[in-house]
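One structure is given here, and the rest of the page talks about it.
With one protein chain withheld, the remaining protein chains of the complex are depicted in position.
Entry: chain A
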Amino acid sequence: MWTTSIGKSAKIGLLAFSLAASVAIPSYAASDALTVVVTDEPKSLDPCDTDLSGNARVLRNNITETLVNLSPADGSVEPSLATAWEQVGDLAWKFTLREGVSFHDGKAFDAAAVAVALKRAQDPTLACEVGLATLKGIVLTPEVVDAKTLVIHTDFVEPILPNKLSALDIGSPDTPTHAKSREPIGTGPYKLAAWTPGQSITLTAFDKYWGDKPAIKDATILWRAESAVRAAMVDTGEAQIAYEIAPQDGTTANDHAFPNAETSVLRIDQEVAPLNDKRVREALNLAIDRDGLIGTIFHPQAQKAMQVVLPSVFGYNADIPVWSYDPEKARGLLDAARADGVPVDTEIVIYGRIGIYPNSSESLEAIQTMLADAGFNVRLEMLETSPWLKKLLKPWDGGRQPSILQTQIDNTEGDAVFTLPNRFTSDGNTSSIADTKLDTLISDASKATGDERKRLFQEAFKYLAVDAINIVPLFHMVTIARIAPDVNYTPDVQAGNEIKLKTISYR
(Lines give C-alpha, C1' and ligand atoms only; values in the text may rest on other atoms or scores of the structure.)
Protein backbone atom coordinates (compact mmCIF):
# COMPACT_ATOMS: atom_id res chain seq x y z
CA MET A 1 0.00 0.00 0.00
CA TRP A 2 1.21 3.52 -0.77
CA THR A 3 0.26 4.68 2.75
CA THR A 4 3.01 2.44 4.12
CA SER A 5 5.62 3.91 1.81
CA ILE A 6 4.69 7.45 2.96
CA GLY A 7 5.18 6.39 6.56
CA LYS A 8 8.60 5.03 5.70
CA SER A 9 9.70 8.17 3.87
CA ALA A 10 8.40 10.32 6.70
CA LYS A 11 10.57 8.37 9.15
CA ILE A 12 13.61 8.63 6.92
CA GLY A 13 12.91 12.32 6.36
CA LEU A 14 12.61 13.02 10.08
CA LEU A 15 15.82 11.17 10.81
CA ALA A 16 17.67 13.00 8.04
CA PHE A 17 16.29 16.31 9.24
CA SER A 18 17.29 15.65 12.86
CA LEU A 19 20.82 14.77 11.79
CA ALA A 20 21.07 17.77 9.49
CA ALA A 21 19.68 20.08 12.15
CA SER A 22 21.99 18.81 14.87
CA VAL A 23 25.07 19.48 12.74
CA ALA A 24 23.70 22.65 11.18
CA ILE A 25 23.04 24.59 14.39
CA PRO A 26 26.09 26.76 14.90
CA SER A 27 28.02 26.48 18.10
CA TYR A 28 27.84 29.73 20.03
CA ALA A 29 29.87 31.29 22.78
CA ALA A 30 33.53 31.28 21.91
CA SER A 31 35.60 32.28 24.91
CA ASP A 32 35.95 35.89 23.78
CA ALA A 33 32.63 36.33 21.96
CA LEU A 34 29.35 37.32 23.53
CA THR A 35 25.79 37.66 22.31
CA VAL A 36 23.32 39.92 24.03
CA VAL A 37 19.60 39.98 23.26
CA VAL A 38 17.48 43.08 23.81
CA THR A 39 13.90 44.00 22.99
CA ASP A 40 14.20 46.36 20.07
CA GLU A 41 16.48 47.38 17.22
CA PRO A 42 18.12 50.76 17.82
CA LYS A 43 17.00 53.74 15.82
CA SER A 44 19.95 55.67 14.48
CA LEU A 45 23.17 54.80 16.34
CA ASP A 46 23.99 58.48 16.18
CA PRO A 47 26.17 59.59 19.11
CA CYS A 48 23.79 62.49 19.77
CA ASP A 49 20.72 60.23 20.08
CA THR A 50 21.61 58.40 23.26
CA ASP A 51 18.69 59.73 25.26
CA LEU A 52 16.86 56.73 23.84
CA SER A 53 17.99 53.65 25.74
CA GLY A 54 17.87 51.46 22.62
CA ASN A 55 20.64 53.56 21.08
CA ALA A 56 22.56 54.16 24.32
CA ARG A 57 22.75 50.45 25.04
CA VAL A 58 24.81 49.87 21.93
CA LEU A 59 26.82 53.09 21.96
CA ARG A 60 27.47 54.37 25.47
CA ASN A 61 30.89 53.37 26.78
CA ASN A 62 31.11 50.69 24.10
CA ILE A 63 31.53 52.62 20.84
CA THR A 64 31.36 56.19 22.10
CA GLU A 65 32.40 57.70 25.39
CA THR A 66 31.52 60.80 27.35
CA LEU A 67 33.72 63.35 29.14
CA VAL A 68 32.59 61.99 32.50
CA ASN A 69 30.59 59.07 33.84
CA LEU A 70 28.30 58.90 36.84
CA SER A 71 28.94 56.35 39.54
CA PRO A 72 26.13 53.77 39.55
CA ALA A 73 26.50 53.56 43.33
CA ASP A 74 25.88 57.17 44.34
CA GLY A 75 25.63 59.27 41.16
CA SER A 76 28.96 61.02 41.77
CA VAL A 77 30.89 62.27 38.73
CA GLU A 78 33.85 60.14 37.62
CA PRO A 79 36.51 60.77 34.95
CA SER A 80 36.27 59.28 31.48
CA LEU A 81 37.52 61.29 28.46
CA ALA A 82 38.07 64.21 30.85
CA THR A 83 40.48 63.66 33.70
CA ALA A 84 39.69 66.84 35.65
CA TRP A 85 37.11 69.62 35.68
CA GLU A 86 36.41 72.74 37.67
CA GLN A 87 34.05 75.69 37.60
CA VAL A 88 36.06 78.76 36.59
CA GLY A 89 33.81 81.70 37.32
CA ASP A 90 30.02 81.72 37.42
CA LEU A 91 29.52 81.06 33.74
CA ALA A 92 32.36 78.74 32.73
CA TRP A 93 33.69 75.24 33.38
CA LYS A 94 37.17 74.05 32.45
CA PHE A 95 37.78 70.44 31.40
CA THR A 96 41.17 68.79 31.13
CA LEU A 97 41.08 66.07 28.51
CA ARG A 98 42.75 62.67 28.56
CA GLU A 99 46.04 62.28 26.68
CA GLY A 100 46.72 59.54 24.15
CA VAL A 101 43.13 58.96 23.06
CA SER A 102 42.20 58.46 19.41
CA PHE A 103 38.98 57.82 17.53
CA HIS A 104 38.37 54.58 15.65
CA ASP A 105 39.05 56.42 12.38
CA GLY A 106 42.53 57.42 13.58
CA LYS A 107 41.67 61.05 14.37
CA ALA A 108 43.09 62.36 17.63
CA PHE A 109 40.68 63.08 20.46
CA ASP A 110 41.13 66.70 21.47
CA ALA A 111 39.30 69.84 22.60
CA ALA A 112 38.29 70.70 19.03
CA ALA A 113 36.57 67.32 18.68
CA VAL A 114 34.55 67.93 21.85
CA ALA A 115 33.61 71.39 20.56
CA VAL A 116 32.31 69.85 17.31
CA ALA A 117 30.28 67.21 19.21
CA LEU A 118 28.81 69.88 21.49
CA LYS A 119 27.79 72.14 18.60
CA ARG A 120 26.29 69.20 16.73
CA ALA A 121 24.27 68.09 19.77
CA GLN A 122 22.76 71.58 20.09
CA ASP A 123 22.02 72.03 16.38
CA PRO A 124 18.22 72.47 16.19
CA THR A 125 18.03 71.22 12.60
CA LEU A 126 19.49 67.85 13.61
CA ALA A 127 17.05 67.49 16.54
CA CYS A 128 19.52 65.49 18.63
CA GLU A 129 17.95 63.80 21.62
CA VAL A 130 20.64 64.93 24.04
CA GLY A 131 20.16 68.53 22.85
CA LEU A 132 16.39 68.31 23.14
CA ALA A 133 16.39 66.67 26.56
CA THR A 134 19.42 66.83 28.88
CA LEU A 135 20.96 69.99 27.40
CA LYS A 136 17.60 71.68 26.81
CA GLY A 137 17.35 75.37 27.69
CA ILE A 138 21.06 76.04 28.13
CA VAL A 139 23.46 77.49 25.58
CA LEU A 140 26.89 75.89 25.86
CA THR A 141 29.68 77.68 24.01
CA PRO A 142 32.94 75.76 23.76
CA GLU A 143 36.29 77.55 23.78
CA VAL A 144 39.31 75.52 22.72
CA VAL A 145 42.18 76.69 24.94
CA ASP A 146 44.62 74.07 23.70
CA ALA A 147 44.41 70.48 22.46
CA LYS A 148 43.79 69.11 25.94
CA THR A 149 41.97 72.02 27.58
CA LEU A 150 38.41 73.05 26.86
CA VAL A 151 36.41 75.79 28.54
CA ILE A 152 32.64 75.59 28.19
CA HIS A 153 30.79 78.85 28.70
CA THR A 154 27.17 78.77 29.86
CA ASP A 155 24.49 81.42 29.49
CA PHE A 156 23.46 81.06 33.16
CA VAL A 157 25.00 79.62 36.29
CA GLU A 158 25.11 75.87 35.79
CA PRO A 159 26.26 74.14 38.95
CA ILE A 160 26.01 70.61 37.60
CA LEU A 161 27.37 70.88 34.07
CA PRO A 162 29.54 67.75 34.46
CA ASN A 163 26.39 65.71 35.30
CA LYS A 164 24.75 67.02 32.14
CA LEU A 165 27.80 66.25 30.02
CA SER A 166 27.68 62.64 31.18
CA ALA A 167 24.87 62.35 28.59
CA LEU A 168 26.91 63.76 25.70
CA ASP A 169 28.50 60.93 23.71
CA ILE A 170 31.40 62.20 21.66
CA GLY A 171 31.76 61.05 18.08
CA SER A 172 34.56 61.68 15.62
CA PRO A 173 34.72 65.23 14.19
CA ASP A 174 34.02 63.54 10.85
CA THR A 175 30.51 62.53 11.96
CA PRO A 176 28.11 64.08 9.39
CA THR A 177 26.98 67.52 10.53
CA HIS A 178 23.77 67.68 8.48
CA ALA A 179 22.37 64.19 9.00
CA LYS A 180 22.07 61.46 11.61
CA SER A 181 24.72 58.76 11.41
CA ARG A 182 24.26 55.01 11.18
CA GLU A 183 28.02 54.45 11.38
CA PRO A 184 29.18 55.83 14.72
CA ILE A 185 32.88 56.44 15.21
CA GLY A 186 33.92 56.94 18.81
CA THR A 187 36.84 56.46 21.17
CA GLY A 188 35.37 53.49 23.04
CA PRO A 189 36.73 49.99 23.61
CA TYR A 190 34.65 48.66 20.70
CA LYS A 191 34.10 49.77 17.14
CA LEU A 192 31.09 49.03 15.01
CA ALA A 193 31.83 45.99 12.84
CA ALA A 194 28.47 45.62 11.10
CA TRP A 195 24.83 46.54 11.36
CA THR A 196 22.59 44.19 9.42
CA PRO A 197 19.22 45.96 9.53
CA GLY A 198 16.48 43.85 11.04
CA GLN A 199 18.95 41.26 12.27
CA SER A 200 21.98 42.18 14.35
CA ILE A 201 24.72 44.60 15.27
CA THR A 202 28.25 43.39 15.81
CA LEU A 203 31.00 45.17 17.68
CA THR A 204 34.64 44.26 17.75
CA ALA A 205 37.36 45.32 20.19
CA PHE A 206 39.32 48.45 19.21
CA ASP A 207 43.04 47.60 19.33
CA LYS A 208 44.15 51.14 20.17
CA TYR A 209 41.77 51.73 23.05
CA TRP A 210 43.29 54.00 25.69
CA GLY A 211 42.01 51.96 28.66
CA ASP A 212 42.24 48.33 29.74
CA LYS A 213 41.60 45.83 26.98
CA PRO A 214 38.20 44.20 27.39
CA ALA A 215 37.93 40.41 27.84
CA ILE A 216 35.22 40.12 25.20
CA LYS A 217 36.58 40.67 21.70
CA ASP A 218 33.44 40.32 19.61
CA ALA A 219 29.96 41.19 20.77
CA THR A 220 26.73 40.66 18.89
CA ILE A 221 23.55 42.46 19.83
CA LEU A 222 20.26 40.93 18.69
CA TRP A 223 16.67 41.89 19.30
CA ARG A 224 13.62 39.72 19.96
CA ALA A 225 10.23 41.07 20.98
CA GLU A 226 9.15 38.06 23.03
CA SER A 227 10.37 37.74 26.61
CA ALA A 228 10.02 33.92 26.53
CA VAL A 229 12.15 33.72 23.38
CA ARG A 230 14.82 36.04 24.85
CA ALA A 231 14.98 33.90 27.97
CA ALA A 232 15.14 30.67 25.93
CA MET A 233 18.07 32.02 23.90
CA VAL A 234 20.26 32.05 27.02
CA ASP A 235 19.19 28.50 27.89
CA THR A 236 20.18 27.24 24.44
CA GLY A 237 23.47 29.14 24.34
CA GLU A 238 22.37 31.38 21.45
CA ALA A 239 22.86 34.39 23.75
CA GLN A 240 24.67 34.87 27.04
CA ILE A 241 22.70 37.85 28.34
CA ALA A 242 19.00 38.62 27.78
CA TYR A 243 17.44 41.81 29.11
CA GLU A 244 13.90 42.61 30.20
CA ILE A 245 12.64 39.17 31.04
CA ALA A 246 9.02 39.27 32.24
CA PRO A 247 8.58 38.25 35.92
CA GLN A 248 6.66 35.11 34.93
CA ASP A 249 9.55 33.99 32.67
CA GLY A 250 12.34 35.07 35.03
CA THR A 251 12.16 32.47 37.76
CA THR A 252 15.39 30.51 37.31
CA ALA A 253 18.70 30.83 39.12
CA ASN A 254 20.11 32.56 36.05
CA ASP A 255 17.63 35.43 36.30
CA HIS A 256 18.92 38.48 38.12
CA ALA A 257 16.80 41.43 39.15
CA PHE A 258 18.46 44.85 39.36
CA PRO A 259 17.11 48.34 40.07
CA ASN A 260 16.71 50.10 36.73
CA ALA A 261 16.49 53.77 37.86
CA GLU A 262 12.78 53.81 37.00
CA THR A 263 9.97 54.67 39.40
CA SER A 264 6.41 53.72 38.52
CA VAL A 265 3.79 56.31 39.47
CA LEU A 266 0.27 57.35 38.63
CA ARG A 267 0.09 61.03 37.70
CA ILE A 268 -3.06 62.71 38.96
CA ASP A 269 -4.67 65.32 36.70
CA GLN A 270 -5.44 67.60 39.60
CA GLU A 271 -6.87 70.40 37.49
CA VAL A 272 -10.13 68.50 36.95
CA ALA A 273 -12.81 67.82 39.60
CA PRO A 274 -13.04 65.74 41.73
CA LEU A 275 -9.26 65.32 41.59
CA ASN A 276 -8.81 69.01 42.36
CA ASP A 277 -9.78 68.14 45.94
CA LYS A 278 -6.82 67.11 48.06
CA ARG A 279 -8.92 64.65 50.11
CA VAL A 280 -9.78 62.75 46.94
CA ARG A 281 -6.10 62.58 45.92
CA GLU A 282 -5.17 61.36 49.40
CA ALA A 283 -7.90 58.73 49.18
CA LEU A 284 -6.40 57.47 45.90
CA ASN A 285 -3.12 56.83 47.69
CA LEU A 286 -4.71 55.19 50.74
CA ALA A 287 -6.84 52.86 48.59
CA ILE A 288 -3.89 51.05 46.99
CA ASP A 289 -2.50 47.94 48.66
CA ARG A 290 1.14 48.26 47.61
CA ASP A 291 2.22 45.29 49.74
CA GLY A 292 -0.31 43.15 47.92
CA LEU A 293 1.09 44.15 44.54
CA ILE A 294 4.74 43.36 45.39
CA GLY A 295 5.70 39.76 44.74
CA THR A 296 2.55 39.14 42.75
CA ILE A 297 2.21 41.52 39.85
CA PHE A 298 5.38 43.49 40.55
CA HIS A 299 8.72 41.79 41.16
CA PRO A 300 9.44 40.85 44.80
CA GLN A 301 12.53 43.07 44.77
CA ALA A 302 10.66 46.22 43.69
CA GLN A 303 10.74 48.81 46.50
CA LYS A 304 7.74 50.80 47.66
CA ALA A 305 8.27 54.40 46.55
CA MET A 306 7.27 57.70 48.10
CA GLN A 307 8.85 59.94 45.46
CA VAL A 308 9.80 59.71 41.83
CA VAL A 309 13.55 59.21 42.19
CA LEU A 310 15.73 56.53 43.74
CA PRO A 311 17.87 56.98 46.87
CA SER A 312 20.98 57.22 44.64
CA VAL A 313 19.73 60.51 43.14
CA PHE A 314 20.97 63.81 44.63
CA GLY A 315 18.01 65.44 46.37
CA TYR A 316 16.22 62.23 47.41
CA ASN A 317 14.29 62.67 50.65
CA ALA A 318 14.41 59.63 52.94
CA ASP A 319 11.97 61.15 55.43
CA ILE A 320 8.77 61.10 53.37
CA PRO A 321 6.49 58.43 54.89
CA VAL A 322 5.33 55.60 52.63
CA TRP A 323 1.57 55.60 52.15
CA SER A 324 -0.26 53.04 54.27
CA TYR A 325 -3.08 50.90 52.91
CA ASP A 326 -6.24 52.19 54.58
CA PRO A 327 -9.38 51.78 52.45
CA GLU A 328 -11.60 52.72 55.43
CA LYS A 329 -9.90 56.07 55.76
CA ALA A 330 -10.09 56.52 51.98
CA ARG A 331 -13.86 55.94 52.08
CA GLY A 332 -14.15 58.45 54.93
CA LEU A 333 -12.24 61.09 52.96
CA LEU A 334 -14.47 60.53 49.92
CA ASP A 335 -17.59 60.81 52.09
CA ALA A 336 -16.35 64.06 53.59
CA ALA A 337 -15.59 65.47 50.16
CA ARG A 338 -18.98 64.34 48.85
CA ALA A 339 -20.70 66.08 51.78
CA ASP A 340 -18.96 69.30 50.76
CA GLY A 341 -20.33 69.05 47.22
CA VAL A 342 -17.24 67.59 45.53
CA PRO A 343 -18.41 65.38 42.61
CA VAL A 344 -16.57 62.29 43.90
CA ASP A 345 -18.86 59.90 42.03
CA THR A 346 -17.78 61.24 38.63
CA GLU A 347 -16.12 58.57 36.54
CA ILE A 348 -12.33 58.78 36.69
CA VAL A 349 -10.47 57.17 33.83
CA ILE A 350 -7.15 55.40 34.41
CA TYR A 351 -4.98 55.70 31.30
CA GLY A 352 -2.44 52.90 31.08
CA ARG A 353 0.23 52.20 28.52
CA ILE A 354 0.49 48.73 27.06
CA GLY A 355 3.89 47.25 27.87
CA ILE A 356 5.30 50.27 29.73
CA TYR A 357 6.65 47.62 32.11
CA PRO A 358 5.95 43.89 32.46
CA ASN A 359 2.39 43.26 33.66
CA SER A 360 1.45 46.91 33.17
CA SER A 361 -2.16 46.02 32.29
CA GLU A 362 -2.49 43.53 35.13
CA SER A 363 -1.22 46.08 37.65
CA LEU A 364 -3.85 48.61 36.60
CA GLU A 365 -6.61 45.99 36.62
CA ALA A 366 -5.70 45.25 40.27
CA ILE A 367 -5.51 48.97 41.11
CA GLN A 368 -8.85 49.59 39.42
CA THR A 369 -10.44 46.97 41.69
CA MET A 370 -8.78 48.46 44.79
CA LEU A 371 -10.01 51.95 43.91
CA ALA A 372 -13.52 50.67 43.22
CA ASP A 373 -13.51 48.90 46.61
CA ALA A 374 -12.70 52.22 48.27
CA GLY A 375 -15.67 53.88 46.56
CA PHE A 376 -14.16 55.39 43.42
CA ASN A 377 -15.99 55.24 40.09
CA VAL A 378 -13.10 54.23 37.83
CA ARG A 379 -12.70 52.95 34.30
CA LEU A 380 -9.49 51.55 32.85
CA GLU A 381 -8.30 52.39 29.35
CA MET A 382 -5.10 50.77 28.08
CA LEU A 383 -3.45 52.77 25.31
CA GLU A 384 -0.74 52.11 22.81
CA THR A 385 2.31 54.43 23.09
CA SER A 386 1.25 57.10 20.60
CA PRO A 387 -2.21 57.86 22.07
CA TRP A 388 -0.73 57.52 25.57
CA LEU A 389 1.81 60.24 24.72
CA LYS A 390 -1.07 62.51 23.75
CA LYS A 391 -2.42 62.08 27.29
CA LEU A 392 1.03 62.62 28.81
CA LEU A 393 2.04 65.73 26.89
CA LYS A 394 0.41 69.15 26.85
CA PRO A 395 -1.71 70.70 25.45
CA TRP A 396 -4.71 68.86 26.87
CA ASP A 397 -8.34 69.23 25.99
CA GLY A 398 -10.13 71.77 28.24
CA GLY A 399 -13.27 69.68 28.71
CA ARG A 400 -11.44 66.46 29.50
CA GLN A 401 -12.53 63.75 31.92
CA PRO A 402 -10.82 63.45 35.32
CA SER A 403 -7.98 60.99 34.94
CA ILE A 404 -4.92 59.37 36.40
CA LEU A 405 -2.12 58.29 34.09
CA GLN A 406 0.20 55.33 34.44
CA THR A 407 3.76 56.44 33.88
CA GLN A 408 7.31 55.61 34.77
CA ILE A 409 10.02 58.17 35.47
CA ASP A 410 13.72 57.44 35.19
CA ASN A 411 16.73 59.34 36.39
CA THR A 412 20.12 58.03 35.35
CA GLU A 413 21.82 61.43 35.53
CA GLY A 414 22.00 61.42 39.32
CA ASP A 415 20.46 64.82 40.14
CA ALA A 416 16.86 65.76 40.84
CA VAL A 417 17.00 68.57 38.27
CA PHE A 418 16.69 65.93 35.54
CA THR A 419 13.32 64.87 36.93
CA LEU A 420 11.48 67.76 38.55
CA PRO A 421 11.27 70.84 36.24
CA ASN A 422 9.54 69.42 33.20
CA ARG A 423 7.23 67.14 35.15
CA PHE A 424 6.14 69.20 38.11
CA THR A 425 6.38 72.94 37.35
CA SER A 426 3.60 75.11 35.93
CA ASP A 427 5.22 75.36 32.48
CA GLY A 428 6.44 71.75 32.30
CA ASN A 429 5.02 70.01 29.23
CA THR A 430 4.04 66.87 31.17
CA SER A 431 3.12 68.59 34.42
CA SER A 432 -0.41 68.40 35.80
CA ILE A 433 0.33 70.70 38.73
CA ALA A 434 0.59 74.50 38.66
CA ASP A 435 1.71 75.61 42.11
CA THR A 436 3.82 78.76 42.56
CA LYS A 437 5.36 77.53 45.81
CA LEU A 438 6.58 74.35 44.11
CA ASP A 439 7.77 76.35 41.08
CA THR A 440 9.90 78.54 43.33
CA LEU A 441 11.30 75.58 45.27
CA ILE A 442 12.34 73.75 42.08
CA SER A 443 13.73 76.89 40.46
CA ASP A 444 15.77 77.84 43.54
CA ALA A 445 17.05 74.29 43.97
CA SER A 446 18.12 74.09 40.32
CA LYS A 447 20.38 77.13 40.74
CA ALA A 448 21.76 76.23 44.18
CA THR A 449 24.80 74.14 45.00
CA GLY A 450 25.89 71.72 47.73
CA ASP A 451 23.78 71.19 50.84
CA GLU A 452 21.41 74.02 49.98
CA ARG A 453 20.61 72.37 46.65
CA LYS A 454 20.00 69.04 48.36
CA ARG A 455 17.77 70.60 51.05
CA LEU A 456 15.63 72.48 48.51
CA PHE A 457 15.15 69.44 46.30
CA GLN A 458 14.25 67.32 49.34
CA GLU A 459 11.71 69.93 50.30
CA ALA A 460 10.30 69.93 46.77
CA PHE A 461 9.86 66.14 46.83
CA LYS A 462 8.12 66.34 50.20
CA TYR A 463 5.85 69.14 49.06
CA LEU A 464 4.88 67.19 45.96
CA ALA A 465 4.13 63.94 47.77
CA VAL A 466 2.71 65.10 51.12
CA ASP A 467 1.38 68.65 50.72
CA ALA A 468 0.21 68.79 47.11
CA ILE A 469 -0.30 65.02 46.55
CA ASN A 470 0.04 65.24 42.77
CA ILE A 471 1.12 61.63 42.36
CA VAL A 472 0.36 58.11 43.48
CA PRO A 473 3.90 56.77 43.90
CA LEU A 474 4.08 53.01 43.42
CA PHE A 475 7.48 51.32 43.18
CA HIS A 476 11.15 51.78 42.44
CA MET A 477 11.30 49.20 39.69
CA VAL A 478 13.63 46.37 38.80
CA THR A 479 14.52 44.76 35.50
CA ILE A 480 15.30 41.07 35.16
CA ALA A 481 18.23 39.93 33.07
CA ARG A 482 18.96 36.27 32.34
CA ILE A 483 22.69 35.71 32.43
CA ALA A 484 24.43 32.48 31.41
CA PRO A 485 26.06 30.85 34.45
CA ASP A 486 29.55 30.99 32.92
CA VAL A 487 29.35 34.75 32.37
CA ASN A 488 30.72 37.17 34.90
CA TYR A 489 28.45 40.21 34.82
CA THR A 490 26.56 42.16 37.45
CA PRO A 491 24.02 44.58 36.01
CA ASP A 492 23.83 47.86 37.91
CA VAL A 493 21.32 50.69 38.06
CA GLN A 494 22.56 52.02 34.69
CA ALA A 495 22.10 48.67 32.91
CA GLY A 496 18.76 49.82 31.53
CA ASN A 497 20.70 52.36 29.44
CA GLU A 498 24.12 50.78 29.06
CA ILE A 499 25.44 47.33 28.29
CA LYS A 500 28.87 47.72 29.84
CA LEU A 501 30.61 45.19 27.60
CA LYS A 502 34.06 45.93 28.98
CA THR A 503 32.94 44.78 32.45
CA ILE A 504 31.81 41.39 31.13
CA SER A 505 33.96 38.27 30.97
CA TYR A 506 33.67 34.51 31.11
CA ARG A 507 34.34 32.80 34.43
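Convention: a residue touches a chain if its C-beta (ideal position, glycine included) is under 8 Å from a C-beta of that chain, and two chains touch if they have at least 3 such contacts; residues count from 1.
The criterion applied here is as follows: contacts and distances are computed from a predicted model.
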Query = Which one, "CRISPR-associated exonuclease Cas4", "Molybdopterin-containing oxidoreductase family membrane subunit", "L-lactate dehydrogenase complex protein LldF" or "ABC transporter permease", is the UniProt name for the chain you do not see?
reply = "ABC transporter permease"
Residue, one of A:Ala225, A:Ala253, A:Ala318 or A:Ala339, that touches the chain absent here = A:Ala225
Ask   = Which of these, A:Gly198, A:Gly399 or A:Gly450, touches the one chain of the complex that we don't see?
value = A:Gly198
Message = If I consider the whole complex, including the chain that's not displayed, which of A:Asp235, A:Glu362, A:Asp467 or A:Asp486 touches that chain?
response = A:Asp235
Ask   = So which bits of chain A touch the chain we can't see?
value = 2-3, 6, 17-18, 20-22, 24-25, 43-44, 51-52, 124-125, 127, 129, 132-134, 136-137, 180, 182, 197-199, 222-226, 228-229, 232-233, 235-236, 238, 384-387, 389-390, 392-394, 422, 429-430
